[in-house]
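Every protein chain of the complex appears in place save one, which is left out.
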């Protein structure tokens, strides 16, 4: 009996060509596994295609809700943003996919997992670190990094497929290199490879429009959160994945969440991409809007560091690590009271706050206003400043003294 | 001969009323000092007003350029933003004002400095910590925190002035509480005191318009920086203050930089305000756009922490401290190669990147693209991932082993 | 009926004098509460003394085990050390005492809590922040900060007591100012007030001896931990408080844990003290010794930051805050596998490691040694270094290029 390999399969040309390649070079039985994180791709006919290409089986696994609950929500709560801009859409999906691949490998008794991520990107790292952490005994085959992988273009892949009896209607022309899931879509390549060039948004955008093409009329949205988890949009209770779908619709319509960034990859070089994260951008902003009312200053400050850590960890593919667990434990502890309602207006790329309330608000109107009361006496400020400024004053006096002694 | 006090004087009702109050309660000779940080107020007639109110002298000191070079530029370079939103407009101005007050006090041989900041705000702290650090021997009088200060409203202040022979045309109705300088204007009070309420932007805004009222047509802007310092806007070389003026004009026109925030004050309570920082928002964004191309990943990450520190330090009024100096030294060291040109489009509240170039770019198109070359071999990724993921794999193996032994 | 006040009572002269003072100045019924954190003081006769001094009731509350489990263990796990040296002995005890005082106040229906901490120290802050966080409605009376408190010396306190009919045998001579509990004893005052002067250890030390006076013979100790909690010493299972007692005995004997420090108080000045923490020093060192084997590099690094945060929070008296809870959640998450045995030798002030084992060790002898194997191929290092060093190399090349273009 042949050993089995589980192949992360998308149905596209790249991963389809891997099927005959794996059989030819390793003599494996190939089990395809297509993990759905909400990429909205046509999955009809996928099984036929996989089998036609030589796979013995195809799993189609929808992990969209798990993706939302176990990866997106913790990152939203952490406020995890990579290099000021990137909302980690691809990064957050990879560990969930790795986990599912391992699960199928265990179920099938496979001894290897194969993926088709490029040798210059971050995704190879995220897939492989996920697999290593969950199943250190499994062999990992990164098809594109192998010497035996000789195809250098779509044309060659199509040729290779044909030579192995696979005649499928793949187009040879290439567009942007894209990755899509429920949270976002990323775009790389073509004119984007030159940071001096403005993106051709008419070609680039998939999930929404530019602010210029968004409606002339803004639109108010209301959201509620419970303990840091989004619960309703415009009064309608929905599970998180449906909330993101609805926010994607709203954000895409109003030109929200388009990012153009030169980022630093884990493998050591800079790359340039455009990300669309319409719903995600709204969700993170709304969550932060509520936190403003509920978190105290010291917690906010340290949580900002933790959010940065979360972003680094997630970006580097180190999801299944003790550090990610610990950072998440920190973040979760801060979310207990992040409950309330936020209102904002979407208008041509802008998310404009329009009011926030919470049963756990730390804002006190009487305290904030200019009158004094029981809680606050102007004399207190006197004492506070005296001690708060004491180190500065003592230092200045000591310096003056030292100077005099010289 | 009477002792002298230097009064931080704006010409408004509040600080005007302090003049007779100081004379009555302390028997000082009052030297007024109006420090101009670009607040665009009418200064004609100010001297007459001060003297009419009982001051013996009025200094009008324009520190706008110093404000730009010594406070704004370091904060822009640091990327200093308080609680994700606030660009520190008021915070950055206070130490410069304190420094000037001390300078005048020394020149005049004064023994005290008086200010009219409220007892619940941050500004009292910033003024006083500045003075303590620069002149620990000077007495500080925070007029509003004194028991002898009994006026509770504008009406009472007007009454008090009249009773002391000062009959000036101050209006009794109050609007938002505002602070303005070259960098920004802040608004507090009225409907803003309830975070549940949307700001009435038609009343609030002073420096620009909302995105809704901005032109239908976007506008491209080009800026250059040298070693982290802005040098030109649209090809025209200008000093920093003029650059900010020009960016204010552009940003105000296009609805840029309007912030609605619930923030945590140093004195321990939350407050809600609206800030307009049209030019500042553009400047910080443009600087960051350039840094993306020039800073390596590790530097960016630690610099983010340093920027947060800078924001905290500045917000808390701890400008004249060894820690601020050290943080600034860190930041300056990172700016050596932040030289280049950024292009972006302003459109209804959005700053949309439109291309970045730098002689010191770390972006390499050949490296970023999917081909391999001398610098990068796919086999390298193999080794990299093996070692990068080694701790995860060893841990997983050890855990499996430990489980087996149980 | 009179209102009641709960007084934090030690039985010493200072807190005894407060009883008549409270009755005289506030007309309260005084409930004394002596909270025992393992200070090893004579408590016999305390009730009589309190009542004789005018208190209506005395509670003696032993919270030693709670002190260990809820305050010491989390800080040990965090590795919380203030300013490189101070093991937070007093800081950790204060919130527990405040909690107990609030509990008694609630039980008695008291409306106020009174303490005798000085107006220049950290303890007033820790007591009061604890009370504010747990019972914001209770009035706090810091006796020594009141104008009505006029006694300036022990003599005056004795005089005052006598004048109020309290004739107890207090001695008028003062020694070091000390605070003791199960974890440590602190010493301030006398010759220690001059940092230029070496402490007179013969007078200072209470819990142990100097290294010079420790035995000539070292002593091996073995400890085990489970999930970060100490379980046994030299094979004997004990509760944490008994473990600390045993380690105090051992550490005191061998001259361990004597610290001489100039530290920065919260209230803005430096102070100098000597701390003895014999058992605590051993416990923290032993815990760290085990963590070395069990924690991965990334977790260790971030945990170090969290330990520093924990130390700051605890030192500042901000125990009952969301931030402390979140930091503790982080730390707890890292302790799951901190299980194992550590051996060390105590010898004249030194704790010398003598072997560590853990079922969850991440150390792999085969991996660490110089041979290569399945897990590690020298070629992997090649690829790793190429990518790990890629940003440096690209930068150097770009710089050379830029220079050439100039």
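Couple of notes before you dig in:
Chains: A, B and C, in written order; residue numbering restarts at 1 for each.
Going forward, a residue touches a chain if its C-beta (ideal position, glycine included) is under 8 Å from a C-beta of that chain, and two chains touch if they have at least 3 such contacts.
Bear in mind that the values here come from a model prediction, so they are computed numbers and not experimental data.
Though it is not drawn, the left-out chain touches A, B, C in the full complex.
Contact with the omitted chain, checked across C:77, C:91 or C:124, is made by C:124. Contact between chain A and the absent chain runs through residues 296-298, 359-362, 364, 367, 375-377, 379-384, 386-388, 390-391, 393-395, 398-399, 402, 405. Taking the complete complex into account, residues 83-84, 118-120, 124-125, 128-129, 132-137, 142, 144-145, 177, 189, 193-198, 211-212, 218, 260-264, 266-267, 269-272, 288, 292-293, 296-297, 300-301, 304-305, 308, 312, 318, 320-322, 343, 347-350, 352-357, 361-365, 367-370, 372, 376, 378-379, 381-382, 384-385, 388-389, 392-397, 400 of chain C touch the chain not shown.
Taking the complete complex into account, residues 264, 267-269, 295-296, 298-299, 302-303, 305-306, 309, 313, 318, 321-323, 325-334, 336-337, 387-391, 394 of chain B touch the chain not shown.
Criterion: only the chains that are shown with their structure count from here on.
Same-residue interface: chain B and chain C share over half of the residue numbers found at their contact. Multi-chain contact residues of chain A (touching two or more other chains): 264, 267, 269, 296, 305, 318, 321-322, 388-389, 394.
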